[in-house]
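Here the complex is missing one protein chain, while the rest keep their positions.
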Amino acid sequence: MLRFFLTKVGLIVPTFIGVTLLAFALIRLVPGDPVELLAGERGIDPERHAAMRAELGLDKPLLVQYGIYISNVLQGDLGRSIVTKEPVLNEFLTLFPATIELSVCAIIIAMLVGLPVGILAAVRRGSIFDYASMGVSLTGYSMPIFWWALLLILTFSVNLGWTPVSGRVSALYWFDTVTGFMLIDSFLSGEEGAFGSAVRHLILPSIALGTIPMAVIARMTRSSMLEVMHEDYIRTARAKGLPRFRIIVLHALRNALIPVITVIGLAVGVLFAGAILTETIFAWPGVGKWLVESVRRRDYPVLQGGVLLVASVVMLVNLTVDLLYGLINPRIRHAR
Amino acid sequence: MPASQTEAAAVATAEDANSGMAAPPHPLVEFWGYFTSSRGAVIGLVVICVLAILAIFADVIAPLAPDEQFRDSFLVPPAWVEGGSMRFILGTDDIGRDILSRIIHGARVSMSIGTLVVTVSLALGIALGLIAGYARGVTEVIIMRMMDIMLALPSLLLAIVIVAILGPSLVNAAMAVVIVAMPHYVRLTRAAVITEMSKDYVTASRVNGAGPFRLMIVQVLPNCMAPLIVQATLGFSTAVLDLAALGFLGMGAQPPTPEWGTMLANALQFIQRAWWVVSFPGLAILVTVLAFNLMGDGLRDALDPKLKR
Partner (left out) sequence: MLAANQNKSGNNNGKPRPYQKTQIEIGSSNMRLSHRKFGLSAVALGALALSAAMAASAQAKTLVYCSEGSPEGFTPSLYTAGTTFDASSRQIFNRLVEFERGTTKVVPALAESWSVSDDGLSYTFKLRKGVSFHKTKGFTPSREFNADDVIFSFERQRVESHPYHKVSGGSYEYFQAMDMPKLIKSVDKVDSHTVRFVLNMPEAPFIANMAMDFASIHSAEYADQMMKAGTPDAFDQNPVGTGPFQMVAYQKDAFIRYQAHPGYWGGKAPLDKLVFAITPDASVRFAKLKAGECHVMPYPNPADLAAMKADSSINVMEQEGLNVGYLAFNTEKAPYTDKKVRQALNMAINKQAIIEAVFQGAGSPAKNPIPPTMWSYNDNVKDYAYDPVKAKQLLAEAGHPNGFKTDIWAMPVQRPYNPNARRMAELIQADFAKVGVDAKIVTYEWGEYLKRSRKGEHQTVLLGWTGDNGDPDNFMYVLLSCAAADGANRARWCHKPFDDLLKKAKQTTDAAARTKYYEEAQMIFKEEAPWFTVAHSVVFMPMSKKVSNYKIDPFGGHPFYGVDLN
């Protein structure tokens, strides 16, 4: 067990170093002079130009720059945004709860819909429901979510007026940010209607972001269920004359869910890619939108730090899923 | 039931020689049989053929030029809506360009760039995968670590980073998508190569003195094509989707290129006034991606009958 654990953790170190190299290279490969960009139409005199290059550490040899960068990263210093001059880590931490909140809600919606649909499709294999739901989920899987999000806004916000167009909560509410999670904060605030407003703001973005995971979960659950239903112990259970419902829930589902849960865990990367688009469309103040903005504003320290942070989060989640999976399923543990 | 296409072929010839009963179908015919038994796959194939025709003959099929601005026809609704005209069947955008024509020309952009992306990433992926699988050792570790790094980042984020470095343009976005897609092919090829290398026929060729290059290209590669073909088909849909997403974020094709994602980039501002500007380009993306996914599913089932129940 320990060996398995150590191998998995050991594998992550070179990947992490690789990502730091990528992030480091990024700011140096970008075309154009970052100092010149800061100055804008007004321009900058050569003296000040040199001084600012020194401030940004661009005047030292590359290897030294990388050394400085790595030692800073290990101390939690990911640089400062060119635009806001705030430490990148601080910005990330203030925005990250919004992304987590959105992602968690998306995954919950995806599971609430995807699992039952997948199970039902497997149980009623070959039925109209099976075909229809699998057709819908393949469509969902193929959905360009930036367009899907626009359609949702067009239908529910613009035409029906049911949900707000963007943001996390109505600006008219005036409560403190305690946890950064709007649902919790609005609830704690006790302000009348604030929680409802937060929920209404969250619905469309969660659906948009949850669509692809929902489709994946439904398809995965179905095929996993089908596989399990063919196993001997299910046949045995059937032969014993156990009630169908009991077989499905107690025996089949339990085993079918293991691979599904792994898929959910590994979907973090996919979810994040989706969050970039969803947050941009719904003006959701999260990490994805922040990174897109940083490209637009050419705020390269933010992009550099953000890439490293996001990659780290994704790697950590994947590692956790791997380890948990190893715990649940001893076959994997001993495979290597 | 045969385990894979190649083995199926082997078994078929063996049976041929032994019995001489009703001739079993040629492997391609058999494959076609499996493929067409899935209605979805056939629909996918048909749609892809239609898209290919649209792409190739866009100049002839499109009623108007994609970039021509009709200064007196801004935001004209589709023909069947009040105020629409048959001249612009799907309406016009904010500077009076015909949406239908732009979508047809968009098919050309998406199909050609998609093909390019899949070809290049497949070629690079196969090359790296073959090297990693054949050389093993340090080379393999370095290649596979690099692929791990690329997979550690969400694909769209990696693509954005690459575009940030290269600058926004259709070609650069395509390059980004190539790089993002590559690790999957590398992994697949390497795994297949390692499996194949341990098989008898490879050992036999080696004994007969086949050089590593010949061994790889002539012997091993054809035998691990099946999963690659499936991955390439599914990869096509991802490529179209990622290119559109980059275009949407303003990091892909630049206006006035009629790329579907780019057409949606400013769509949010029309959402209250002109639903047709928002709806049709996205629909085109969805149909294309869905078609490739349907065909990919069908191909997988046909090429790997083991999974088919």
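Some notes on this structure:
The chains carry the letters A and B, assigned in the order they are written, with residues numbered from 1 in each.
As a convention for this text, a contact is a pair of C-beta atoms (placed from the backbone, for glycine too) under 8 Å apart; a residue touches a chain by one contact, two chains touch by 3 or more.
Keep in mind that this is a model prediction, so the values were computed, not measured.
Listed residues B:Ser85, B:Thr119, B:Thr139 or B:Gln269: the one in touch with the omitted chain is B:Gln269. Checked against the full complex, the candidates A:Phe24, A:Phe195 or A:Phe272 give a single residue touching the omitted chain, namely A:Phe195.
Think of the hidden chain as still there; on subunit B it touches residues 94, 167, 268-273.
Those residues of subunit A that touch the chain absent from the view are 31-34, 36-44, 48, 52, 55, 80, 83-86, 90-91, 93-95, 98, 157-158, 161-168, 170-174, 176-178, 180, 186-187, 189-197, 199-200, 203, 283, 285-286, 289-290, 298.
The definition used in the following text is that only the chains that are shown with their structure count from here on.
Each chain gets a centre from the mean of its Cα atoms; for subunit A and subunit B, those two points are 24 Å apart.
Listing the residues of subunit A that touch subunit B in their complex gives 11, 14-15, 18-19, 22, 26, 29-31, 135, 138-139, 141-144, 146-148, 150-151, 153-154, 158, 226, 269-270, 272-273, 276-277, 280-281, 291-292, 295-296, 300, 303, 307, 310-311, 314-315, 318. Residues 40, 145-146, 148-149, 151-157, 160-161, 163-165, 167, 237, 241, 244-245, 248-251, 261, 264, 267-268, 271-272, 275, 278-279, 281-283, 285-286, 289-290, 293-294, 297, 309 of subunit B touch subunit A in their complex.
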